[in-house]
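For this view, one protein chain was removed and the others were kept in their places.
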Amino acid sequence: MNPLLKEIRHNPMLWLLAFVPVVFAAAKVKPEAHTWLFALSVLAIVPLAALLSHATESVAAKTGDAAGGLLNATLGNLTELVIALTALRAGEYMLVKASIAGAIVTNTLFMLGASFLLGGLKHHVQEYNRVSARLQAGLLLLATVALLIPSAVATADSATKAMFTQPLSVGLAVLLIVTYGLGMLFSLGTHRELFASAELGEDGETPWPIGLALATLAGVTVLVALVSEIFVESVQKAAETFGMTPAFVGFIVVALVGGAAEMASAFSGARKNRLDLSVGIALGSASQIALFVAPVLVLLSYFIGPAPMDLQLWPGAVVMMLIATLTAAFITVGGRSAWFVGVLLLMVYLVFAMTLYLLPPQAH
Amino acid sequence: MNPLLKEIRHNPMLWLLAFVPVVFAAAKVKPEAHTWLFALSVLAIVPLAALLSHATESVAAKTGDAAGGLLNATLGNLTELVIALTALRAGEYMLVKASIAGAIVTNTLFMLGASFLLGGLKHHVQEYNRVSARLQAGLLLLATVALLIPSAVATADSATKAMFTQPLSVGLAVLLIVTYGLGMLFSLGTHRELFASAELGEDGETPWPIGLALATLAGVTVLVALVSEIFVESVQKAAETFGMTPAFVGFIVVALVGGAAEMASAFSGARKNRLDLSVGIALGSASQIALFVAPVLVLLSYFIGPAPMDLQLWPGAVVMMLIATLTAAFITVGGRSAWFVGVLLLMVYLVFAMTLYLLPPQAH
Partner (left out) sequence: MNPLLKEIRHNPMLWLLAFVPVVFAAAKVKPEAHTWLFALSVLAIVPLAALLSHATESVAAKTGDAAGGLLNATLGNLTELVIALTALRAGEYMLVKASIAGAIVTNTLFMLGASFLLGGLKHHVQEYNRVSARLQAGLLLLATVALLIPSAVATADSATKAMFTQPLSVGLAVLLIVTYGLGMLFSLGTHRELFASAELGEDGETPWPIGLALATLAGVTVLVALVSEIFVESVQKAAETFGMTPAFVGFIVVALVGGAAEMASAFSGARKNRLDLSVGIALGSASQIALFVAPVLVLLSYFIGPAPMDLQLWPGAVVMMLIATLTAAFITVGGRSAWFVGVLLLMVYLVFAMTLYLLPPQAH
């Protein structure tokens, strides 16, 4: 029997896949029912994320955790890239920037923290490869500096500021992409042996054949992208209905749903005591967004957007990114984790979420 | 013979206990002699602090260093809590906030630094349990973030700001108290074994019986609280006489005298090479003030103050808290100490004290 069908039969969560055609049909028939479309698209993303998780783990089982983690982060971030490209074409730069900053903060604090907490509730103390965590933390710090310095140094005079910010953003974008490439050369090439997993954990499930895994990976990613577009169109209106501020929607809601696929993989890795996979997905995905997705969007904005986009965020977003990155760097120095480490990260995330939820709309 | 009387006979510092009735009498007879009352109350607090130190060590000897350190921090912070509650009832929110921020900075930099210096002058290199230090540093970082984010994100518009700051402060207060409780569950419950002391040190003194120790702990704490009230009433006026700014008084003087009891314990632990006790008292006390005393005051302000109090500090205080916390986190990564580590912490504290001393009064 086909392992994919077998998986769906044994895993009740995958029965939610029925919502995938429902959401497409609903979007066609009732495109103005935003609250319903929002709920349906979230329900459809969850099982797709679970499928993606199993397919990625099957590939990762063949390629080792480092390459598997990178693969996962790449495909998981397709969702974020699709969302951002849609918003970029529409000229909604505020939403693009908020979703980038929010994805970095959510991956660094929520995904990592929940992985530590979920893993820690099952395993007393967990170890992971801290060389890998420190590389990602270092890359994130660099990206945060690149986003922080223009704001810290810039003048208040908005005329000269635009003249200065635009070429600087292009220069910084190139710098970040080059560093990202060199980082991959380092971790997958010259110093690969430093990034090997510390342990393999107990592996209950049998991996799928590589062909099926790759096909599922590709197909499900496309479905996630399509459903995500409906989600983005409906989320702003639905959020207003629920009384959420735009800052909260861009930073928290879009980032949480956009990263659902990666979260399922990271959490399942943590429960199986493969914390290397979880840390690799969480920090790897954050640094990929910061050093690859964001600069690519800046460069693409010269071709597909109504006007060039710069890299300057509002000060509160930069402070949150800086705190998230420093916290992750501080937390991952030791290479060991227990449940309370996860609680600390999640609490910092809750402080941010609470502040953004209560923030008056005109504040940013 | 009663071990308490024996202790008093052999320790000349305890002869200063004679000043306790003197300060009460003076406060009754000459309530307007502020400079005298200030000097007398400081002289009375010193021997009480020394007694408290011995009593706490006796209990700690029976319960282990982690529980003993927590006990010490709890009772030592009663002083700070009494001071703050008095000021809260009088509606002096500026003084409450300054004494909270000052207590955190003083514990993290002065108490920890002086412990490292005093211990290091006697012992070449000292080791301590860095897992415990990192937990406290992590808690402090979280509390600093909770105090920093509202200021960093808030708008300049003061009307919407009040509407936003008040519910946010209540939410953050609840978050901090929950985290503090979970932190105790972690360090005293599920992962107790990680927080065991690295070494016990040479212990010269014989501990008191547990009954006498607990009775002394309770009685002396009450006396400290009563003397502290006279101290708080006189310190502002006395400070003016000596030409000190209000910022310096709230941040430095109140915090130093308010923490005298804990400092005596921490310094004596460091001299006896029980640095675990010192670090536990210094950082444990700082994180208890940040995650328990401060939020409790915010919540109590709805019942006993003239108006609700929020968690927003003036920017300079937040910067000092952030630097103090990051410095402590950086310093305690290694779990080893020598005298110069103490010098570095004390110098950062001196930079703060010097700045506050010279600050023009209208600045904050």
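Letters are used for the chains, namely A and B, taken in the order the chains are written, and counting of residues starts over at 1 for each.
Here is the rule we go by: contacts are C-beta pairs under 8 Å (C-beta built on N, C-alpha and C of every residue); 3 or more make two chains touch, one makes a residue touch a chain.
Since we're looking at a predicted model, the values are computed, not measured.
**Student:** Considering the whole complex, which of A:Gly113, A:Pro150 or A:Gly284 touches the chain not shown?
**Tutor:** For the chain that is not drawn, the touching residue is A:Pro150.
**Student:** Given the full complex, what residues of subunit A touch the hidden partner chain?
**Tutor:** 134-135, 137-139, 141-142, 145-146, 148-150, 152-155, 157, 160, 163-164, 167-168, 171-172, 175, 179, 182-183, 186, 190-191, 194, 329, 333
**Student:** Determine and list the subunit B residues touching the chain excluded from the picture.
**Tutor:** 124-125, 315-316, 319-320, 323, 327, 330-331, 333-334, 338-341, 343-344, 347-348, 350-352, 354-356, 358-360, 362-364
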